[in-house]
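Left out: one protein chain. Kept in place: all the others.
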């Protein structure tokens, strides 16, 4: 079992400012717990709402000092830029500049602060989807490349240890060439018109102005795409999509069924296929992300609601259930775990693993895709691909032709 | 619990002849057990192979008398037609004509004996798919209508008690209008080129001349289509299919992914959607037929490998697991069960339920769709629809247009 | 997959008479299906109730001919003894003597017909528990030894293929020395005073005059004892029991908790321990027999309600789920299966495996324990041990001393 300092001597906790995530938000609290779980980061500043008054009130309620309870992210950017950064290895005091920002606003409000903070040299952790257009995504990629900063996108499900084990097995060839991937992300909480009640989470997610062009496909289908890409390394070639708004009057899709074709893994090889289902009208499904990967020699299956287990079916042999925390797992899976087998880890711990990677990259000063790859967290390439995925599915669903290319038109 | 005579006085067992199902066949033995489980039928004659010598040898090995060990189904037809039928209620003696035939040949050899025996006034139980073209299917429908005989198609999974419970719940409106259906039938036994080894089951199933135009879509996708149609009562409007032969050199599909659109359940209502997956390269899946039905108010889920349970998720309430044999089930589910809760029933018992229904129809002399409906077994309408399904999926998979209408072209 | 004739040429079906099992009985119908499933036996005679009128009416309702619808088992014994036996290999006609009797009466009425038919040279299949005292059991053992007939006791759960696989693994040393066994058999159907409603199954099972000294411990605890003995081969050394009648006014135990100590498997070795729980007041448990066997190197777990799976946990490796019908299983498990993996087999098929073994012994003329061992079915030694188990638990529960020796006093 790894411990919280990775056993290599003390390093002072980094400090962060949060954008969004104030009163009534779900995901802000999750990020604060996840960022701080390993005692490597401290919540130090916030512009917690698009409403300045509410932003300040939320910050005070969460214990931020008055001078860091910012009314807007622009104010936070201005003020923090003026503070001096801590020296490497120095304990962060109240006067030091924050090390990074965490962006947990509705989708439409990711891009502007992400771009501004990146350009100002701050590291960024941004919720998914990264932004609402490929053009925006490319702008962020360029800015981060120029700034050399760390940029993490919280595709948090990739932080699960057993997802990392699945990735190891799929990519090391243990399954043989991958033939078919079935990924589903079903929820039921939008089976009725919750947005009509004013429920905050439902309200913005079903509003194209704030959510972007995708409903379920953006909110959860995007996670499904990331999970399959992370585990398999397959690259999408074309998609065939059917989007539906089952709830009368809803303005965005609440259900998506998508056929997938991947690029051949080798020249001349048969391409893999896939099916992606994302639905928010599946009553009884709470947060049911699951994936099956069928290779030539074995199948893997994993389910987010039972995250400590990975099912491995080698041809002609009994099914095996690999469990988190055991010595027989790959290094990446072991490193992503805090406590012994049978002491279940779950959503928050997986989320914290994304932060653990991003913070390590910040400390080592390894920005961009190099940092994401080396310290094992989703970066801007994942984020940009996710935005393209939403766009292409929305385009494809509107088309009468069967296959919509993933790149090009 | 029902008992094996349905508590209504003794009725003599009917006798049947089998076509196909001799040495090395899997499904012939299944039919013999299923037909006889409730002591309502007796295996009395057979033309058990397309090879006359093997047909006779198989019949002898199975204990049939010499004069009913027929070399061909034509010989059986001739000879049995010449025997006198038993009077109603009379015990069948060795001289009486068989009451029905069971056809368990490869797909291409269903149509001819089915047509001939139907025209000669015999009842027929035929394995699925009914035949290999819609034209053949229509010919059978017409012949049976004219003859007034019973014709059952062994979509055996519809015989499970909990499938009947699901049907009851879906059709009684307990789920609200159905929105989405996801049905999967995954197997792994054809993940490598088993047909190259001479394995008999793999050999004919991958041969277009004997299997028809569909591989996995015909062999198992057809069961999936029937399961969803039976449970939901939804009618297909259009399909969008992707068929693949993953195993190099295989001549038929071994994997199918199909998007489904259904006709609106009421004029102006939003149509339901669906996804159907059928694959025989899914290593680790043995015979993994499963279905989920999402309605406006509840979800149902059932899985063939755990057939005694039906999962019911009403909105806002805990998931419920309904189990076979309990007093809270619908009449059709209770009638399809032989033993108490917790004493699991499985594949053979479900299969026997198809026979139980068909034999009851034969005894009551209620032929055609009326018999199938009244005595609760799949009949020619199911069989013909299944053949069309295979055809339309094969056609659709070859097309560049997205949606292929289920009826019309 | 094995087929129903074991592939070795046709052998005529044996005929049997049934004692008990008429109208309203559950287990009689089960035995009739199980005995006939493989087409190796035919129900030919019956004394189906202790009430002569009801016995005859039940027999007629089940289609037995008038002259074999016996009012009493004594009448059946007299009449069948007078009929000539069929010659070996001869098809049984209506005039031939039955080959064996099946005894499915309440417990108190097993011994007399079992003894009489055995002495008269008939083979016997008797439900469990064998009888109601060790003295009776010894009398049966002696009689069968003298007669040389086959005697099977339907501890039907030992007929499951995966129980046979577990036995193979436990006895072949794959687990290392066995340390601890936990076996539970929980049901909930007697959680309220069902016997007060006149329900037939509850009525005799809670009546000491018909059930014997044990309630739950006899009805289901006895199955649990047999399961653990069969799988592990361990021999009981001492027990420590607590029996309870939770339902007010109930005359027999409806709940049993028993600590077990086994004889050392080798001189000087540490003895294995165990816990046996049997309860009929466990609401929500339908027929929940389950066992875990912990060895020095691995654990096995099996559950009757999911009978096609066996869980195998080798130390330091992932859990494995072995499934019925696969090539990797032992010969005994494969031989006990009729259909391929994923086509679940269940209660009736397992029950039929007991008959398959007993009938094979009858055909080969191998009586007594030799037949039971060679053809793999529970015989009189199992039956007698089961009766002793019930006795010792009842005695031990009444004692203030902690450990009651299994043998001796």
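Chains: A, B and C, in written order; residue numbering restarts at 1 for each.
The working rule: a residue touches a chain if its C-beta (ideal position, glycine included) is under 8 Å from a C-beta of that chain, and two chains touch if they have at least 3 such contacts.
Everything numeric here is computed off the predicted structure, so don't read it as measured data.
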- The listed residue (C:209, C:283 or C:370) that touches the chain absent from the view is C:283
- Message: Can you say which of C:79, C:259, C:366 or C:381 touches the chain missing from this structure?
- Response: C:259
- Message: Of the residues A:319, A:345 or A:382, I need the one that contacts the missing chain.
- Response: A:345
- Residue of C:148, C:314 or C:405 touching the missing chain in the full complex: C:314
- Footprint of the hidden chain on chain A, which residues? 1, 3-5, 7, 9-13, 26, 29-30, 32-33, 36-39, 43, 60-63, 187, 189, 285-288, 304-308, 323, 325, 338-349
- Message: Need a quick check: the contact residues on chain B for the chain that isn't drawn.
- Response: 312, 316-323, 326-328
- Hey, which chain C residues sit against the chain that's not shown? 179-180, 182, 184, 188, 191-192, 240, 242, 244, 246, 248, 255, 257, 259, 261, 270, 273, 275, 277, 279, 281-285, 292, 294-299, 301, 311, 313-315, 319, 399-403
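Note that in this section only the chains that are shown with their structure count from here on.
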- chain A to chain B, mean C-alpha position gap in Å, rounds to 45
- Task: List the centre-to-centre spacing of chain A and chain C in whole Å, with centres computed as mean CA coordinates.
- Result: 56
- Counting only residues that touch at least 2 other chains, which ones in chain A make the list? 319
